[in-house]
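Omission of a single protein chain aside, the complex is shown with its protein chains in their original locations.
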C-alpha cells in the first residue's frame, strides 16, 4: 500500500515534464511544439550584442529596402535557433548528443513582428547496440503567423532510454540528401536588385563571380566565449537543455562544466566569416553539420572557410550560390586551415559546417 | 573657519544624493520617484535572454490576441522590477536588508510602448532597539502613461540611520493582510476566451481544475547565475543599489562580494516554475516574500512549488487562481521539496514566495 505522501509525490511527478526518452517516440509521430514566439527588434539587438554580425542586409532597413526587401530581415541563424529551441523540450531534453543536420532550407524571410512556431515529425528511429540509447531522426518545420514554412530541416540526436528493457519503438533510418540541390535554393531570398547592392556600404567588394571552388579563406579574428553570453543566447531561443545552464549538476557530469549550445559556435563562425565573405548575406541551406568537439566558456573561437562549389540558381540572375565548408576551432588560429588528418579532425576543431550562401551577382 | 576647499566640498556634497536615511522619512510622506521609463520590446528581449521565460501569453502576440489580449503583455515580474527599481534611490539606497513584501497586486496589463512611473507613501516607521537602524514601510504604486495604477504593493526595509542620536521619525507599524483576497485578484488580466487557449502550444496540458491544494511540484532544472547577468538585469530596471554592482567596495563588505538583487531569484524561480505550471500565465498578486538567504554569482538556483490553495474569481468563468508557495534554493536540487526544519529554513533555501497565479479554466 502506498502512503498518501507517495501518491501526492507521484501526482506531482506527472505535472513536470522530464522530456521524452527514446521509447516514447514512434515513426510518423507528429509533435506540435510550444512556445509560439513573436520575434522583435529586441531579439535582433540581443543577438547582435552576442555575435556582432555585420551583414548589411540584416543590419539596415534602408540597405535592405534598396535591394528589394520590405525591411531588414532577421539573421537566418536567429530564426534557426528560435525554431530549434522550440523542439528541445520534446525532442532532445534527454539527448546525449546532437549528431547531425541535413536538408535544412530557409524558405521565407522572417521580419521583426513575425510570430514563429514549430512542428516536428519523427522520420527515423534506431536503437543503439548498447540498448541504453537510440537515435531519433526528426524533420522540423518552423512557421510564421501566416502558416508559411520559414524553415525546414532534419536533425538526428542520440536520446537516452528510460528503461533499457523497453523494446525499440521502431527501426528505420531515413535517406537524407548529402546536400541541398541548387534548384531548391533561394526561396528565402526575394528577388533583389543586385545593381543597387552597394558593396562599399556592405564592407566587401567581392560578388558571386569573384569566388572559385577550392579557395580557402582564413577569417582571422578570434572571439572568446563567456558563460553569461552563451546562456543569454540560448535562453533567448527558449532552448531549455539543462546542460547549458546548470553548473552545479554539470560539475559532476561528463564534462565537469556547462557545455555550450552547438548553435552558439555556428553563429560565432558565421559572424567571423564576414571577413572574407561579407556579401554572403543569406544562408539558403545547411547541407550538414557536425559538432566535432564540445565548446566551453573561456575558450576562443576561430574559423576558416572553403568554397566547395559555386552554383547558379535556375531562373535567377540576381544572386548566385556558394557552397561553403566553414570550420571553427577553439584556441587555434586558422591561417593554415586546420581540418582533418586522415579521418580524424584536428584536435582543435569544434565545428564542420557545410552550407549554401547567396551572394549578389 | 572653513577653508574654501571645504566649502566647495560641502556644496559638492549637496549635489550628490546619498539616499535617505531612517530619520529622513516621516509617516504619510509622499515620494514621487524618478525616472519615468518607456518599456519596449527591447526590454522584453533582454529580460527573456536573462530568464528564458516560456509562458505563451507573454511570448507571442498571436497567442495573446487569440485569447483576448490586444497583444503580448510584459512579464508581470518585469513590471514589478521596473517599478521597484524606481523606488530604490529614495527608499533603499541605505538599506541593510529588504525585509518583506505584502499586498502586492498587479492591476493592469502593461504593453511594450507604455511608460511606467512610480510613487510611494511611507505607511510605517519603527526604530530598531540598537538605534542604528529602523524599519521603513512603504506602499508603492506603479502607473502607466494614462495614470492607471498597474501595480500596488507594500514593502518594508531596514534602513541605516545617518546619526544614531537622531530621534525616531515615527513609530507605527501598519497592519498588512496575510494574503490578498481572491475577490481582489484578476484586475491585471482581461477577460480571456479560455476555449481559445491552446494548451498544446502553451506547452502544458493542465488547466486550473487539474491542480489541488497540497500538491508539490519539483521544477527540476537548475540555472547558474553569472555576475554579468544579474548586473544587466538590475540595470535594466534602473535599480541603483550599489551592493549589486561594486565588487571593489563589497569585497571589503559584509559578504566579501556583490550581492544579487533579490528580485533576480524571484524571476529565476518563476521561469523554472514553467515546468509544471506552464499555464500559470499571470501573476495576479504576491502575498508575501522572504529573501531567506543571499545569492551570489556562481551558484545554481533550483525551485519547487506547493499549491497552497485554489480559488474561484468572483464573477469570472475564464480563469481560476492558484495560491502558490515557490521555494528557491542554491546548489540544491528540489526533488524532496526542501523547506523548513522547525522554524529554520533549509540552509540551501534563498527564497520563500507566496503568490497568486491565474490559470485558464
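When the chains are written out, they are named A and B in that same order, and each has its own residue count from 1.
The criterion applied here is as follows: a contact is a pair of C-beta atoms (placed from the backbone, for glycine too) under 8 Å apart; a residue touches a chain by one contact, two chains touch by 3 or more.
Please read these numbers as outputs of a predicted model, since none were measured by experiment.
K.L.:
Thinking of the whole complex, not just what is shown, which of A:89, A:134 or A:222 touches the missing chain?
P.N.:
A:222
K.L.:
So which of B:32, B:164 or B:336 would be touching the chain we can't see?
P.N.:
Spelled out, the listed residue whose C-beta touches the missing chain is B:32.
K.L.:
For review purposes, identify every residue of chain A that touches the missing chain, sorted by number.
P.N.:
Contact residues on chain A toward the absent chain are 40-46, 48-52, 54-56, 59-63, 72, 200-204, 206, 214-224, 226-229, 275-278, 298-300, 331, 333.
K.L.:
Of the residues in chain B, which ones touch the absent chain?
P.N.:
8-9, 11-12, 15-18, 32-38, 40-43, 45-46, 89, 113, 115, 117, 145, 226-229, 231-236, 238-240, 242, 245-249, 258
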